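Every protein chain but one is kept in place in this view of the complex.
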Amino acid sequence: MKVGVFICHCGNNIAGTVDVARVAEETRKIPGVAYAINYMYTCSEPGQDQIKDAIKKYDLDRIVVAACSPRMHELTFRRTVEKAGLNRYYFEMANIREHCSWIGEDRELNTNKAMEAVRAAVAKVMQDKPLYSSSFAVNKRVLVIGGGVAGMQAALDCADGGHEVVLVEKSPSVGGMMARLDKTFPTIDCSICILGPKMVDVAQHDLIKLYAYSEVEEVKGYVGNYQIKIRKKATYVDWTKCTGCGECMEKCPSKDAYDSFNFGVAPTKAINIPFPQAIPKKAKIDPTYCRQFTKGKCGVCAKICPTKAINYEMEDEIVTEEVGAIVVASGYGLLDIEKMGEYGGGRYPDVITAIQYERLLNASGPTSGHIVRPSDHEEPKTVVFVSCCGSRDKSIGVPYCSNFCCMYIAKQAILTKDHMPDSQSYVFYMDIRSPGKGYDEFTRRAQEEYGTKYIRGRVSRIFPKGKKMVVRGADTLLGTTVEIEADLVVLANAVTAAPGAPQLAEKLHISYDTNAFYVESHPKLRPVETNTSGVFLAGCAQGPKDIPASVGQGSAAAAKVLSMLSKDFLENDPAIAQVNQNACVGCLKCVKTCPFQAIVEEELRGGKVVAKVIQTVCAGCGVCTSTCPCGAIQLQHFTDNQLLAEVNALCLS
Amino acid sequence: MTDKGYLPQDKWEPFIESLSNDFRVYAPCEEDGVITFQVLEKGKKVDLSRPSTSAPKGVMFPQSERLFSFDFKKAPESPDKMAVELDASTNMPETVIIGARPCDAKGFLTYDRVYLEVDPYYRERREKTTVVGFCCNGPFAGCFCTSAGGGLAEKEGSDLFVTEVDNGYFLEAITEKGKKLLGRPMVEDGASHADAASKKQEQASKALQKVIPGDPEPRISREAFESDAFWDEVSAKCLSCGVCTYLCPTCYCFNITDEARLEGGERVRSWDACMFHHFTLEASGHNPRGRKAMRLKQRVGHKFLYYVDKYGTIACSGCGRCIRHCPVSVEISGIVARLTEGAQEDQKAAEARS
Amino acid sequence: MADKDYAYYPGCSLEGTGSAYDASIRLVMQALGVEVKEPHDWSCCGSTPAHAVDHLLAGALAARNLVLVQKMGLKGVSAPCPSCFSALKTAHYRMAKSKAFKDEVNELLDVPYEGTVDVRSTLQFIYENIGVEEVARPVKLALPNMKVAPYYGCILNRPPEIAQFDDPENPVSMDNLISAVGVEVVDYAFKMECCGAAFGVPRKDMVNKLTHKVLSMAIEAGANCIAVACPLCQQNLDLRQAQVNAAMGSSFNIPVLYFSQIMGLTYGFTPKELGIDKGVVDPGNLIETGPIVPKEVEKPKKTKAAAKEAS
Amino acid sequence: MPELAGKELRIVGFLCNWCSYGGADTAGVGRFKQPTDLRIIRVPCSGRIDPLFVVKALINGADGVLVSGCHPRDCHYSDGNYYARRRLEMLKQFLPFMGIDGKRFHYTWVSASEGQRWQKVVTDFTRQVHGIGPLHEKKEAAK
Partner (left out) sequence: MNAQELRKAAKEVLPSVDVVIGQRAGFDPLHAEPCFATKPEDVDDFIASPLCVHNLASYLPSLKGKKVAVVVKGCDSRTVVQFLEEGLIKRENVTVIGVPCSGIISVKKVLERVSHEPIQSISFDNETVTVKTNKREEKIPLLEVAPGKCTTCQYPNPLIFDVLVGQKLEPRGSAEAVYDDIREFETKSLEERKEYWEKTLGRCIRCYACRNACPLCVCQESCIAETRDPHWMSQKDDPKEKMTFHMIHAIHLAGRCTECGECERVCPMDIPLGQLKKKINMGMKELYDYVPGINPEEKPPMYVFKVEEDKIEEHELS
């Protein structure tokens, strides 16, 4: 065995507090080390060439690089040794920068620590085995979860790229939040007018299969070969028959159903089509309000339906789809304003949320675009907007900025003036965050052209006084408290993760942060990938973002999918579990603990039962290896003997 | 120098203690109800009231021993060249085993035939060790020395033989090594106790009836021995553990492993047991003695057939430990007795023919 | 139920200006069948002055009392006065949060505080440990004339991470208790605005302004009586009402009762027993009792409504 | 090569690749100074850590063993740290029975972003182990 060790100075980053020459000198004394040298930048091209040359010149068969974190450069050097003809797993890194030179002050102790890190890496590399990937076929279909603008964009891009797309939308229509908006900033163009054609494209695309009012139930498999169970929730209307004529909605006697599309601004019918542009434009019964369900008799819609599409007996249906890649665009939720007790949201009808206000502004909304107070249906003259309602407030668990509220508040203030020229809007704000193209100009227009009064300060309390709502807050620029008597108060409540986001993440085996937004693989360099290969992110599921950013991310995720699906075969990571059939006693405890169901029972000739790893499913966590009492299942590259070599190198003296 | 000595009761302990000054002395000592041969140190009490749990074989054939150590050496100027330094030095002290039972002492003879010629480690220990045998007063559960060519007063294998008589201990030199001990202080002339001792020995010899036929040793029938059904039956309860072999005064199988670190290591010889699955496990995963029936058969066969073929005598001294301490009471004497029945008949048939 | 087995720490106010509060609580507890267990040899909680000077000594002062409860072997202690409650709970909280602080405080104590005592305001104790259902049980009489505006003050449920009770911005516990004994409650926005507290002495002007706001909002909301759970609030709203009227040109004449007094009245105790005569503003006919008129039981208000489906 | 006599104790750390190893990297990037005693072994997941590695290390020369994985719910492999938690807690309770101070073994959760937390964990654990002292007789610092 001939180990070559390359000790990196990393300029002064390592050499500054570690005597690298001494590390090299001591390393040369380790049996099995045939070559050891220190070098200024091992990751540089000449540094890598040095490794390749040394492999040839000294006939080295295993390489250790002592440098930065393997999380940084392991892949770089694996490629280097591979180019020089070695198996890429005959390589180890000793982290003498992040774990050593950067954190210890004493040069002698650091040098000793570096020497030991190298020693452990040498011990490990001597136990390393060559590993080889195997390849497997890729299913070229794509699952997109969420039919908001980000999901639709991803679905359209993938479908235009020639792949079949399965689009799953939780609510009865695609469109998401954007379909509810009146206008969009900073252009003030009609939201549904620009979104509508996209929705139609989704509906009409030959390669897109839309499951509306459906949810992902179970995800099995692995990159390239996922089996997805989708729950089609019962609509009690046979959508193959429903023409969307809307007669049922017209005649339905149950008029007080909660309208989730309109966020409860006004009630709807128990059988309804959520909005005129809905895709699919199909009716759906809400059984919590439908008299047929609550009282056991009614049947008006069934009688009236010209196509006999109503089916009160309908049940949820589970369908299975097979795909190779998944785009998660499951969107966001909004903070429950009752969490902000001082604002009185939920108690006072004239304190509403911005999205509700959006529906009031919208010409196709329940008030046909007339702004009225919910309490008495009178037109408000004074409207107060409260930004950061919950956002940037650690005490209620939303420490982050919700990203786009500043912009839509400016938009809503402008629209308010447009709708009611004699009105006056006030905005309480902490900071105005408007860093997009044309954004700052937009917020200035709201102030300068539309006369919106911006008050820099937080609102401490909103309370009723007669028919008015008193908004009391601080004006930090004037240094006083102010009270404004408003007719209507609009709260820009914080953006939160979508309800059920953690559960979906658990099904997908992706991680989510403390706020339940999904975590990207790298915050800068891999913004739409997740740590689970084959699963990509788009839109607000990953964090609050506005429409252009969501659309951009939808396309980005689609690009990632398309590049992945451009290959017919994928290679697996060979650092996965492997069973030694001779040693395996068939107790199958590994089957019980495998988080990926990657281990199955196998009967050998002669009847002996052993565990078997499904290579493509195994993710390489090693839970099985530490479960197995007899060491018969070993996670390659992290075998017991490999880790014991490190333990022994560090402990036995 | 005489070949008979005597130690009065009150000199017994001081005598053993004085031995400790010049020898490493092993003696049966009790700890938590278990008697094992231990190096005598202050505070340890010799207990001869019953047979020890384990035989004193570890003294001569340690549970594990370093055969040699190896160190990898490198010259700094040429790190790609490596030399191996070996160190096979031994440092074995002069040793006395006190209180070996006749069966224990006789056990060493089984080793001698195998190791004395060929194994320098064993030879050095053997040469430096004096075995002081101890006459048994009576048999314990499982004992069958009389069926294995031995007896409660068997002196073969001892260098010095001790018999409890007349409020003291009669010491009988069997070899030159034993004789040397008689010259040590406190040892009185023993001639006057010789009669009492031989009477005692005779009495002891009769205290245990033979349980296996055969004189002086049992001979087992090859035909019966080759019956798979027989071994399946007698091994059904066997746990395949190492109690029988590791407590046995005649089992001598070993394993050799290199226990290495980065810079070097040791080659270690350690006890191994034919009852273990691993004993014959091949690298391919195949195991020629994969079932416990085969392993039990090997154990009995080795002691009563193969060893006999090679050395002309059985490799068992009838100490009974394997029976006494077997977790499931596998009774080798019973197994051998059943196998000899056929042998008797064979013999009778042969006689009849001739 | 062991949950009701709490000590009762009256604190100094309840031996003085707040004696009516103490008396009424003891009677209410008696009616509810809960034994009042006062720790022997309790001492000052430290109140505001202590922690204004020295956090460590303030902690020790409060913790001494917690140790007394600990010795009694009880699960927790309730304090009727919010200031006592806050002082005790803050000490407990800080010691739980920081081992260093705990060690320092325990250094000062004869017996170390183990950090096991659950501190509650007596309001919280009645609301959570006894519960509205139990509270309704001893009711014998109605108070048909009374319309109560509950007033919570600043520290009964704030800061939320320490108080850990009710909604810090929209508390409902007292509302629900008073409703539970059959008395009408009015909702108004200023139920936890500051009354000025101890500033009544150095900054009379400020207290006048603040108290004026609270009283006027309550009256505007239709209340004819204010309920409190704090001796200092009671004092500011009741005793200073004339002073507020003089300064602000108002003519308030609204009685300020402890919530426990209102409960006591419905339980059939006399105004005298409950110390209602000790108040400054005469409650007049408000405390006239009548027979219980059965009515549909109002559901207790929710503190936090379940989030509506977002989509 | 033993630790530098008198200055360091032998502390072995097993860190999961995705969270804690990254957290230790983050601490390094942030130049959060730490005691130098710890030697880190990288494993893919805390679920890979057989309690026997800890036993092996403690019996054969380590004075302390630190295990760190992803916070519960954050495991890259979704469940690995849950198994780790059960196994390591079992070990934590068992060690003192054998006469090994349970304080020599610590397991915790540090995410890739928690550089400062990592610094604190290392600093506190190293101090804790120094507080107990060496578990094994120290040989002369060789070579």
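The chains carry the letters A, B, C and D, assigned in the order they are written, with residues numbered from 1 in each.
Here, a contact is a pair of C-beta atoms (placed from the backbone, for glycine too) under 8 Å apart; a residue touches a chain by one contact, two chains touch by 3 or more.
The structure displayed is predicted, hence computed values, not measured ones.
A.B. asks: As a test of the contact rule: which chains in view would the missing one touch?
C.D. replies: A, B, D
A.B. asks: For the chain left out of this view, which of D:E8, D:D79 or D:E114 touches it?
C.D. replies: D:D79
A.B. asks: Out of B:I97, B:I174 or B:I323, which residue would touch the omitted chain in the full complex?
C.D. replies: B:I323
A.B. asks: Contact with the hidden chain only, please: which subunit A residues?
C.D. replies: For subunit A, the residues touching the absent chain are 580, 582-585, 587-589, 592-593, 607, 627, 629-632, 634, 639-641, 644.
A.B. asks: On subunit B, what residues meet the omitted chain?
C.D. replies: Given the touch definition above, subunit B has residues 31-34, 36, 49-50, 53-54, 62-64, 138-142, 233, 236-237, 239-243, 245-247, 255, 257, 259, 266, 268, 270-271, 273, 276-278, 281, 323, 325, 327-329, 331, 334 touching the missing chain.
A.B. asks: Could you please point out the subunit D residues that touch the chain left off the display?
C.D. replies: Output for subunit D: 51-52, 55-56, 59-60, 72-73, 79, 82-83, 85-87, 89-94, 96-101, 103, 106-108, 121, 124-125, 127-128, 131.
We take it that only the chains that are shown with their structure count from here on.
A.B. asks: Is the number of contacting C-beta pairs greater for A-B or for A-D?
C.D. replies: Higher contact count goes to A-D.
A.B. asks: Relative to the centroid of every protein C-alpha atom displayed, which chain's own C-alpha centroid is closest?
C.D. replies: Per-chain C-alpha centroids compared to the overall one single out D.
A.B. asks: Between subunit A and subunit B, what distance separates the C-alpha centroids? Give it in angstrom.
C.D. replies: Subunit A and subunit B have C-alpha centres separated by 71 Å.
A.B. asks: Write out all the pairs of touching chains, ordered by chain label.
C.D. replies: Chain pairs that touch: A-B, A-C, A-D.
A.B. asks: Under the touch definition given earlier, write down the residues of subunit A that touch subunit D in their complex.
C.D. replies: 26, 29, 69-72, 95, 97-100, 102-106, 108-110, 112-113, 115-117, 119-120, 502, 506, 509, 511, 531, 575, 593, 595-596, 619-623, 625-627, 635, 638, 640, 643-644, 646-648, 650-653
A.B. asks: Write out the stretch or stretches of subunit D touching subunit A in their complex.
C.D. replies: 1-4, 7-8, 10, 12, 17-18, 21-22, 24-25, 27-29, 31-36, 39-45, 47-51, 53, 56-57, 60-62, 73-80, 83, 87, 119, 139, 142-143
A.B. asks: Mind pulling up the subunit A residues that touch subunit C in the complex?
C.D. replies: That would be residues 170-171, 258, 260-261, 263-264, 333-334, 336, 338-344, 346-347, 395, 461-465, 470, 498-499 of subunit A.
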